[in-house]
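Then we have subunit A:
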Amino acid sequence: QETPKRGGVFTVHLGSEQRILNPALRASTGVYLITSKIMEALVDLDAKGNPAPVLATSWDAAPDGKTITFKLRQGVTWHDGKPFTSADVQYTALEMWKKHLNYGTQLQQYLEAVDTPDAHTAVFRYSRPMPLDLLLRALCDLGYIAPRHIFEGTNILENPANTAPIGTGPFKFVQYERGQFIIAERNPNYWRKEFPYLDRIVWRVITDKSAVAAALETGQIQLSSYNGLSLSDLDRLKGDERFEVSTRGIEANAFNNTLEFNTRRKELADVRVRRAIAHAIDVEFFIENFLYGQAKPATGPIPSSSPAFYPAGKPPYPFDKKKAEALLDEAGYKRGAGGTRFTLKIVPIMNGEDVPLLATFIQQSLGDVGIKVEIVQLDIAGALTTVYRDWNFDLATGWHQYRGDPAVSTTVWYRSGSPKGSPWTNQWGWQSDKVDQLIDQAASEIDPVKRKALYADWVTAVNEEIPVWMITERKFFAATSRQIQNHHNVPRWDSSDWHDTWIASS
Partner candidate 1 sequence: MSAILTIDSLTVALPPGADRPRALENVSLELHPNEILCVVGESGSGKSMTAGAILGLLPDGVQAIAGKILLEGQDLLTLDDAQMQQIRGARIGMIFQEPMTALNPLRTIGDQIGEMFETHTTLRSSEIRARVLDLLRDVHIPDPEAARRAYPHELSGGQRQRAMIAMALALEPRVLIADEPTTALDVTTQAQILKLIRELQQRKGTAVLFITHDFGVVAEIADRVAVMQKGLLVEEGPAIDVLNDPQHPYTRALIAAVPPLVPPPPQMTGSEIILRIEHVSKTYRKGGLLARHRRVTHAVKDANLVLPRGGTLGIVGESGSGKSTLARCMVRLLDPDQGSIRLGDTDLASLSRKEMRAATRRIQMVYQDPFASLNPRRKAGELVAQGPIIHGETRERALARAKELFALVGLDPDSTERYPHEFSGGQRQRIGLARALALGPEVLVADEPVSALDVSVQAQVLRLLADLRKRLGLSMVFITHDLRVAAQICDRIAVMKDGEVVEEGLTAEVFTAPRHPYTKALLASVPGRDWTPPVSPDAVLALADTREFAPQLL
Partner candidate 2 sequence: MRVLLLALRRLAASLPTLFVVLAGLFLLLQLAPGDTVDALVAQMGGGDPVMMEELRRYYGLDVSVAVQLGRYIWRLLQLDLGFSAIYGKPVSAVILERLPATLLLMMSALSFAFAGGMALGVLAARKVNRWPDTLISTLGLIFYATPSFWFGLMGIVIFAVNLGWLPAGSFEEIGAGYTGFRRALDIAWHLFLPTLTLALIFLATYLRIMRASMLEVLNLEFVRTARAKGLSPGRVVRRHVLRNALLPMVTLIGLQAGTMLGGSIVVESVFALPGLGRLAYESVVQRDLNTLLGIVFVSALLVIAVNFIVDLLYARLDPRIVT
């Protein structure tokens, strides 16, 4: 390995316009890709996937799991020169995470107070036990700290610092040209002395996927992550020497293709029909031919890339057309005139290129077993409302993103009682006391081993019932120019701070 070289501009693809650049208010990869270089979280994951100190240097949980104490890093200053203290942590946690941050409000639901005995200690007090591993894993994404002195006393949501962020990170925000680019430059006063290596990072907004590959190939950008390239381009660029196309360093962001069943519909209320549908779809074929092999059949809602929770297993419903037909017959839905048993409406929730492909594939596959499927094309706002608020769907298909711990955003897909209108939660009219119990227990179980066991039970239970079918297990791909060094060396590298990234001269 060469010795790192200082300087250079790193240009990164940004797939969509961001409304807000404050990760303490908005948890999304789009925001992390940019602002994680500017603002920092309390903790991050190290190369092995274990929580590593960033703004917090150490942590400690009380035996009852209700009090968690963070020691904070000293000598850190905000980009405007003010010192970083525990007051910032207190303010951000109570005013932002608990009140505004998506998933954060859920996670910090039982956070009662954050005590600040001194400037570099923050004590989180919960009304219910909070598993430390859950909190740490979640805080990588949901633990970004914002400067209290900028936000306090203002309307948080309208604060200009939301689009011109001020942080403690290795890069300072420079400019955001809507629809075009964002620029950040090296922070000379970064607390990791001598870091970062890069002079500048430029994020270029390219919303059209087919334009991304061209930009990459002509050197206009050097990185496109989170499947910013189309599947076909990813496949093609795999053979290109100039780039590394892989899932390395994005493992922490696994996702699934999903199929949601509205069990208010009488046919779908019958678990045999749901199973039959699952059996009717040739997942291997889909992966091979539509996804360029960039996936594997899922074994349940917890992906294999999450060893802390993953219960080994096989895909529960292998492709078996005969069995599907038999199940449907058994459920009493015989083929009628024209070979059709019944008709279902599927709503694709378009947050990925492959969603319409899968909708079409489902349409094709279910047609083969006598279920006619109509695709209801809606834009994403329309689709979310139709599925999650109006419940006006039979099937829906989209993505589920796993966020490091099932409790963060996965179990809500199964737990009953989510308020109507809340997207990506159980709105399928399906309920099981057993599953609800397992979810609640696991969420406040502080012993990691017991937690894992509880989740294994839970996976078995939901695989049995499939109110939602996690069809594939996928990882995001990134294409990175080989000029870039030290890239994807941690599990959520694209959302990390890039302090050690550098560019080799070509």
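Points worth noting:
By our rule, a contact is a pair of C-beta atoms (placed from the backbone, for glycine too) under 8 Å apart; a residue touches a chain by one contact, two chains touch by 3 or more; residues count from 1.
A word on the picks: all candidates are chains of the complex that A comes from, given by their letters.
Note that this is a predicted model, so its numbers are computed, not measured.
In summary, of the candidates 1 or 2 that share the complex with subunit A, the touching one is 2.
Of all residues in subunit A, those touching candidate 2 in their complex are 9, 11, 16-20, 26-31, 99-103, 105-106, 157-158, 162-163, 177-181, 183, 202, 204-208, 210-211, 214-215, 218, 220, 349, 351, 378-386, 389-390, 401, 409, 418-419, 421-424.
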